[in-house]
Structures are given as C-alpha cells and as structure tokens.
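Just dropping this structure here.
The other protein chains are all here in position, but one chain of the complex has been omitted.
Lettered A and B in written order, each chain numbered from 1.
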Amino acid sequence: MDMSIALILGQDGITNGAIYALLALALVLVFAVTRVIFIQQGEFVAYGALTLAMMQSGALPATVWLLVVMGVLVTALDGAKALKAGQGRRAAAVAGWNLAYPLALAGLLSVLPANTLPLALQVILTLAIVVPMGPMMYRLMYQPIASAPVLILLIVSVALHITMVGLGLLFFGAEGQRTPAFSDASFELGPLMVTGQTIWVLVVSVLLIVALYQFFERTLYGKALRATAINRVGAQLMGISPALAGKLTFFLAAFIGALSGVLIAPITTIYYDTGFLIGLKGFVAAIIGGLASYPLAALGALVVGLLEAFASFWASAYKEVIVFTLIIPVLLWRSLTSRHVEEEE
Amino acid sequence: MRTDRLALGAFLALLLLVPAILSPYYVTLLNYIGLYAMVALGLVLLTGVGGLTSFGQAAFVGLGAYTTAALTTATDLPSWIAWVGASPWLTLVAGLILTAVVAVLIGSLTLKLSGHFLPLGTIAWGISLYFLFGTMASLGGHTGISGIPAISLFGWTLDDGGEIYYLIWAFLLVAMLTTHNLLDSREGRAIRALKGGRVMAEAMGVDTGRARMIIFVIAALLACASGWLYAHMQRFVNPTPFGVHIGIEYLFMAVVGGAGYVWGAIVGAGVITVLKQWLQDWLPSILGASGNFEMIVFGILMVLVLHRAREGLWPILKKLVPMRAIHKTIDAGAEPLPRRTLPKAGELILEAKDVTRKFGGLIANNNMSLEVRAGEILALIGPNGAGKSTMFNQISGVDTPTSGEVLFLGKPVAGHDSREIARLGMSRTFQHVKLLPTMTVLENVAIGAHLRSGKGVLSSAWRLDRAEEARILKEAAAQIERVGLTEHMYEEAGSLALGQQRILEIARALCADPCLLLLDEPAAGLRFKEKEALGDLLKKLRSEGMATLIVEHDMDFVMNLVDRVVVMEFGQKIAEGLPDEIQQNPAVLEAYLGGVE
Partner (left out) sequence: MTQQTQAAASNANAKNPVLEVKDLSVSYGKVEALTNASITVGEGQIVTVIGPNGAGKTTMLSAIMGVLGSKGQVAFDGSLEVVPEVERMVARGMNLVPEKRELFGEMSVEDNLILGAFQRYRMGKRGHVQTLEEVYALFPRLKERRDQHAGTMSGGERQMLAVGRALMAKPKLLMLDEPSLGLAPLIVREIFRIIGELRRRGVSILLVEQNARAALQVADYAYVLETGQIAMQGPAHELADDPRVIEAYLGFGGKHQAMLST
C-alpha cells in the first residue's frame, strides 16, 4: 500500500465514520432517555435513502402510506382517549398532526412532480415523510410498555427491525439504488482527490453535532431530555412525561437516521436491507462508548469507519467479520472493569 | 389417571403415529418443528428462565451443522482429525465440544456485563460467524457443502424424512426431560433465581456467574445438536439458515410459545413454522411480489404478544387442560443435612472496626465500630437515613467500605463476595424482601441450603440427585415449620402478605445453617401476634448459640428482645449499651424524636 491509497482509504473511512458517529449518537441518546436499544435505526437510514431515490424516479414514495397508516392508529388511540377525557382541543391537535398531516403530505406528493424539484426540496420532502414515523413508532410500540425491562424493549426493537425490513422490500423492491451526488465538484488536496459528497457528509455531520450540542445545552426541551436520561423519576415529577421525552427522542433519532441515509445514498448503493449493517456499525461505536458516553461513541465511530475502510483493502471478504469482531476486545475491556453483581431490571 | 399424564400420553402416541398417518409434507414440517423447538428450548432456559437474551443461537446451529458437514465430507484432512469424520456420531461429539469451547469463550466475554450487552454481542458474533461460513473457501462459501452422509443407528440408515423424524423427536423429548429435571433441582433453583434475584442468590452462596455460564452453554449445545440433525437431514448445508435473522426467529419462537416454559418451545416452534409456511404461500400472491414478507407479520405478531401476553401462548393453552397442583412430598426419613458446629456462647463472631463509606461528597458511614458475640442479639437502630442500611451492606459484602475493617470469625471479609461470606456462616434477610414470587415457599427456602449440598447439573438432569434433594427439602420444610409458615408451604411466595414474606426470608437464612444472622427490619409490616412469634423465635435461636445482628425501627420489639443496642445518627455511632440505658439516653431520644428548638 502506498501513501495515496492510504489517503483514499482514510477519506472513505472518515466519511463513513462520520455517518456512524451520527447514528451512534442517536443510539446513545435513545438508550439514555428511553432505555430502548434502537436496532431499527438502520431501517430509517435505508428508508431515507430509498424514499429519496423513489421520489427522484418519479414514483410516489410508498413510505407515505406507511405514515398514513401509523397516523390513523395514533389518532385512533390518542384521539379517543382525549375525547373520552373531554379534551376536545387535544383531540383536534392529535388528529391534525397524525391524520391531516400525513394525508395532506400524500396528496401533495401525488400532485407534485417531485422528480423535477430541486434536490433540497426533495430532501425536505423525504424527511417530512420518514421522520414523523419516529415519534409515531414510539407512541404505538413503546409507550404502552415504557416501563418494561430493557430486554423486552430490545426484543420489540428487533421485531420492528424485521418488520421494517420486510416492508422495505415491499415498498422499494429488491433492487439497490444510488442517488446522484449533491455536488459534482471535487478538489485536489495534494495527492488526494476529495469529492463534493465527502465534504457534504463531513460538513453536515459536524453541523448536526454542533446543533445537537446546542439543543441539549441551551434549550429547555434539550435539558428536559438530558434530565430524563439522568433521573427518570425526577424528570417525571417536574412534569416531563416519559411519553413526551420518548417521542421527542425518537423524532431526533429518526431525523438523524433519515438524514444519514440521504447523505450516503450517493456514496453507497442502498438496498432495502442495507440499513441493518450500517446501523449495527453505529452500534459497535455506541458500545465502545458504553452506550453512555457521546464523545467516546463518536470516536469509536471513526475507528469503525477507518477499520472498515482498511479491512476492505486488505481482506475485503472478511471486512464485516473484522468490524464486528472489534466488539469483542471492547466487551472484554468492559467486562474486566465491571465487578459487582448487579440486579437486572 | 391424572389429566396431565393423559394429555402427555396422547401427545406421545400421536407423535409415534405421525409418519404412518400423515403425508411426507407434514412429516417434514414436523421435522423442522422438532429441530427449531430444540433451539427454542435452549432459549427458554436462557431467556425465559435465566433472563439472558441471545439473537445468535442460529450461529451455534451453524457450528453444529458445519462441523459435521466439513468432517464427514472432507477428503484431505490431516490424519489426527480425519478419523472423526468416519461416523456422524463422532462428529456430533466433536461439534458439541467445539460449541462448548466457543460458548465458554463468548460467555466469559459477555456474561459478566449488564443485561443488554449480551444480546448486542450475540448479534455481532452471529453476523461474524455467518459471514465466516459464507466466505471460507474450505466450507464451500455461499454454495455450501453437499454430499453429507445419512446417520445410521444400529445398522439402520436414516436417509428418509420419516426415519430421521424419530431421531429428531427423540432428541427433543430427551432434551425437554433433562431440562425439566434440571429446573426442578438445586442447580435449577439457582438458575431460576438469575432473573431478578441475583443479589439474593449470591447472598445464599449461589455463584450466579457460573449459573449464567451453565445455561448459556446448555443453550448453545442444544442449538449445536439441532444443527447436527439438520445437516444430516438435509444432507447439505449453506450459510443461509444460520444468519442473524434466523437467530431472531428462534427467539420469537421462544417468546411466542412462552419463554418461561419447557413446553413453550414446542408451541412456539410449531406456531411460527406453520405460520411461516402459510404466509410464504399467501403473502406473495396477495402483495403481488416475492420476498420474505412473513417477516412483516412476525414482527407485528411479536410486538402484540409482548404488549398483550408477555408470558406467551403456553400458559393460555395450559388452562385448557385442567391440572391438579402436585405438591412435593417431604421425606421425613431423609438423612438430615450436615450442620456446622456453632461457636461457644460469648465468643466474638463479628467485629467491625472504624468502617467508613463515602459516596461522592456524602459520608454514609463514619468510623463505625461494633461487635457481635455468639448467643447474643445486637440491635442497630437510628432514625431514617442514619446509614444503618449502608452499614449492613458493608458487613454483608454487598458493598465495600472506603476504609476500615470487618472481621467475621476472625477473618477479614470487607470487600469479599457475598457468597464467600455466606460460606463462612453469615446469612441475611433483606429490607426490601427479595424472593422469587412465582416459586413456592418451600422452593424459596430451599435456596438457603445451596451451600450445604453439592449435586451439579448432570446429576440433576438425570435425576441422580434425588437423595440429596430429599434432604434439602426436608431441611427447608423443617425451617418453614420453625418459623410457623407450614400452612403456606406450597403457596407461591409472591402471594404471601408482606410480614409473612419477611418471615420466609428468615426461614431461608436459617436453612443455610448460619452462625450469624443479619436481619434487616424483620418486624416491619408485622402484626402484633406475628411480632411476638418472631421475638420468641429469635430468643430461641439465641439460646441455641446463634449470634444475631438486627436493624430495626420498632422500639418496642427491639427493647424487649435484644441484649445490646448500637444507635446511629448521621453515619456515626452516638450511643451503645443495654436497652434500658439507651432508652434513657437523651442523645438517642433527641435523635429519634427530633426537635426544632
């Protein structure tokens, strides 16, 4: 291997690492606030990428119908509850967000020539379809069992993961998709050719991380999520309901997932089931951070990205084996540092 | 004839007749159900009973299948291993050994971690092994290995679905029987305590880390055996059936069927397998596309089961067959368990010297010292938040003091495992009762005798432990009688009133034959008569030479019972002496009653 190959691999590794870092941050956040291990994060990546691709091909993204169905279910549950309690305004709000919004979006998309719109608008429409599924999913699948043991929540996540993969196959077919790059520009940096998409990925990732930091440090809602992660009972006593915190967290996680998908779709071909492996690499990074530390998780993500890039050069067939085996020394280190018997929830 | 035996007999007879009356299609379906149920059975033990979750069982199935496939078909193996390939029975042994080694390795990495790391780890190594099967050229890559020989048994070659059927179901039934036996034994009680009772089990001397490893390895071995049968049934293997998504399906089978029940494995494997067949026929034609759409339904079904019937289908089915509760019989003639020789009255049993425990900026215990002698009851009292429970934890090994020393029978025990301390003869109860609510009172108390007995997993699985089991149960029954709970012996511990649950904890502690009893608020929630009875019991134990340390709030109870009192406030000792002295001590009264001015 010479220097230029190393640089190219390094560039690949850092680009992928940036995406894994975003996913790892979302995973740590979701676990800290809701105790849910967000296995289906990868499916949000794939849904984001493939919804955009479908839109660009001129078809009506089938994911919008999933949004409508989920919205109907949420409206049925929460709307009925609000009406029963005589809270008419609340019922109207529930129906507005969960019924009117998805239907309006579906209507808009069926009349709009989405494939001719500028890319930025297509991305916004994609996010408008995929991101609300996050909070709806929390409401339908997790809120009824929010206090269940972590393992039960994990099994629910895994169940939702396979459901979403199956639906992905139904919506998008078995064909892989690659969307056009955000920009065709490329820059020569010494011996290295940096593509415009790489810069997009890095800049957006950094901006997003900074924005998240600001959200958690400066806004009351961000602080409320942190508070919930630190002390669930204390937060509840302040009126920060676990349901609100859960929905907000899932909104953020779905946003990060779908945006990551949109960002990498021009770099890698995305299939309906690609998300799982991408999401799991975010997990390896999150586990490096012990599912608790954001900086360690981000650092772990860069390690995973670089390891993957170099492994694909040296032992391309064993790339995945090497990446997932990385988890073993990490777990070993964690098991050596934990001593006392803990009571599992 | 009992209805449950009748139902079981009918089930077995039906199984026997299946190949004769059903078409090969159904026999094949049942073969798969049998194979899947064996893996699901491992998950029942691991997840339902032990509270550990694995999505990677399919990889162990693959390990079993690939081991036998590679060894029985290879032509150019080195001679030191080639002889194994001569018979599938030898490769079964080889596969089991390899699986056990791998499981112990993986287990030692992940089992010590808190709950969610294990399932995440299983996903990761499940994927790794899957890719390994697919990429190693010597294992045939993605095309796999074909030409695997059929199994022969006493000269009978099982090369037909209807023949290997009997072998599959014989394996499964033996596995179910041994699992059932194992769960109903000394080791089984330890395993059943893993879910939600680890701290208690450790305090009773159970090595819960070892118990977790045991069920992890057993589950892996069951999966391996299933893989071996699968390879010789199909006569061909490729990586597809060993991926992580199949691993997820196995877990679904266990959960849908009823992860806490041995029979849940068959129910789950049956329901999922049959449903999968249907859905694979129906869904593509409904949806107009081909693919694994049954996964959509499985996922939703799984969520619904977890929302609505977390215990799975078996408990619901079980209600259809009316069963009489069968009580364990206590064999009055069983030889009593060995007892330790109690120290002589007045001998120093426990000595805490200058114990300090800090949590961040808070000093929960500050230079606390106390001693307990054989044949005396010492009370540790003080207002809420005075640090009594922290002190209790330092002595019992649940926590480690920041500084200071705890000597038990002259040996330093501060910072030692609770089970080591239990082995030395200290036994405790918990302020927030820790018992296994779905187990009977008898079984709960029997856990206390864990260290006084020694039969292991194999003797339990094959029922070679019955003599010792009778001795344990006799001892447990005797302790239950001693504390006055005999009439509740066969009830579920969770259905007792709180006061009775506290008494149960004392019986369990006594079952360990301790020389020092640590009681954390034993009288809280007790009615007057119950308190009297408890007081009488403790006095009787004292007269037998037992040393007792009691943390208690109820002054009336304490003052009429104990020999000496240590009073704590703000983490420190503020007074020590005879009950009468303590009751007159102004500092104590101030601490207890408080005051503004």
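To be clear about the criterion, a contact is a pair of C-beta atoms (placed from the backbone, for glycine too) under 8 Å apart; a residue touches a chain by one contact, two chains touch by 3 or more.
Just so it is clear, the model here is predicted, and its values are computed rather than measured.
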item: Hidden partner chain, touching residue among B:Ser146, B:Ser290, B:Ser403 or B:Ser495; value: B:Ser495
item: Residue among A:Met238, A:Leu277 or A:Leu336 that touches the chain left out of view; value: A:Met238
item: Selected from A:Leu121, A:Ile230, A:Leu277 or A:Ala315 as touching the chain missing from the view; value: A:Ile230
item: Residue ranges of subunit A at the interface with the undisplayed chain; value: 220, 223-224, 226-227, 230-231, 233-241, 244
item: Those residues of subunit B which, in the complete complex, touch the missing chain; value: 360-362, 383-387, 437, 494-495, 497-498, 521, 524-525, 527, 553-557, 559, 570, 583, 589, 592-597
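The rule is simple: only the chains that are shown with their structure count from here on.
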item: Complex contacts: residues of subunit A adjacent to subunit B; value: 37, 39, 141, 144-145, 148-152, 154-156, 158-167, 169-170, 173-174, 277, 280, 283-284, 287, 291, 317-318, 320-321, 324-325, 327-328, 331-332, 334-335, 338, 341-345
item: Interfacial residue positions of subunit B with respect to subunit A in the complex; value: 47, 51, 53, 55, 108-117, 119-121, 123-125, 127-128, 131-132, 135, 195-196, 198-199, 202, 208-209, 245, 248, 251-252, 255, 287, 289, 291-296, 298-300, 302-303, 306-307, 310, 418
